[in-house]
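Worksheet: the structure to be examined is printed underneath.
Every protein chain except one is present and positioned as in the full complex.
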Amino acid sequence: MTPLEKARQRAEIDARTNGCHLNPDISFLNDLLDGLVRNEERYGYPSCPCRLASGKFEFDRDIICPCDYRDPDVAEHGACYCGLYVRKDVFEGKTPLQPVPERRPPEKIERAYGTTAAPVERSVEKPDTGRKEPSDLKMRIYYCKQCGYVCYREEPPYICPICKAKREMFAELTI
Amino acid sequence: MTPLEKARQRAEIDARTNGCHLNPDISFLNDLLDGLVRNEERYGYPSCPCRLASGKFEFDRDIICPCDYRDPDVAEHGACYCGLYVRKDVFEGKTPLQPVPERRPPEKIERAYGTTAAPVERSVEKPDTGRKEPSDLKMRIYYCKQCGYVCYREEPPYICPICKAKREMFAELTI
Partner (left out) sequence: MTPLEKARQRAEIDARTNGCHLNPDISFLNDLLDGLVRNEERYGYPSCPCRLASGKFEFDRDIICPCDYRDPDVAEHGACYCGLYVRKDVFEGKTPLQPVPERRPPEKIERAYGTTAAPVERSVEKPDTGRKEPSDLKMRIYYCKQCGYVCYREEPPYICPICKAKREMFAELTI
């Protein structure tokens, strides 16, 4: 199995297990999957093909595909930021694919690149101007107050992967 | 997207990711989804449209949709208590929808309302007769001995959301 086939497989399984679909436009889909493969080769993880990774895992964690924003974007806008994953009605052609606004918070963009605007060049080529280092990141244990799902992250997920509760339903678990 | 459409979407995604289906009777389904929307407005969480919530989150946690009883009820009876979620054979019309007995334990009903019978009025309008306060609730960390899934709840889930092991497969994780 080629890397591209592996990427498609992982994405297909992921879509099925998360109640969404892959973009039905095969050529468009292949371009995105190809971007995932290239990012995995370059960075060691399949970061979003439509966003520029910083190359620092801790800063890119939220944009590794499936990114943190996929589930709320598919639910609200019918597709993820890339258009790789789409909602059932979009998949079936009942709803047109719309541009999806960037949900990634400006502070996450800034700490990754040292600027709120997505950089045109790799951040490593820019002067370092006091932006946060990965060691500043505070990971916490969170649990879903509805179903009890436990995760260890900087922030709770937007949607609970188990019961689909909203982020507000998460609380910190202090042990 | 209207609140009703959002509720349907969440339910659809939830059904797909949990191996069940939404009730194929659209009118019946809409009534249930509408009940979820109204409960979310009233209580701040989408408690079961077929059960009366106490209004205290800690006491209602087990009946927030998808309720704790959905997965075992769909597996055993072909539908959840409401009939919102149904099993594949029921969805396809091969098995008729049957009444589903209440699986919620009497002690959970009692602590929520101060009586084992579902109240006809809101519990806040009844005299308080020594029933448990939320602070009495004991949350614990459990893990599935088969797959390792970790959750923080009063009791383990009936069915492991990851590997589908039974409740008996859970043990307390003491740290």
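Just so it is clear, A and B label the chains in written order, and each chain counts residues from 1 on its own.
The rule is simple: contacts are C-beta pairs under 8 Å (C-beta built on N, C-alpha and C of every residue); 3 or more make two chains touch, one makes a residue touch a chain.
Values in this document were obtained by computation on a predicted structure and should not be read as measured data.
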Which one touches the absent chain: B:C20, B:V37 or B:C80? B:C20
Interface residues of chain B toward the undisplayed chain are 16-20, 75-76, 87-88, 143, 145-150, 162-165, 169, 173, 175
In the full complex, which residues of chain A touch the absent chain? 1, 6, 9-10, 12-17, 45, 57, 61, 64, 66, 141-142, 150-153, 157, 161, 175
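The rule is short, and it goes like this: only the chains that are shown with their structure count from here on.
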Centre distance in Å when chain A and chain B are each reduced to the mean of their C-alpha atoms: 29
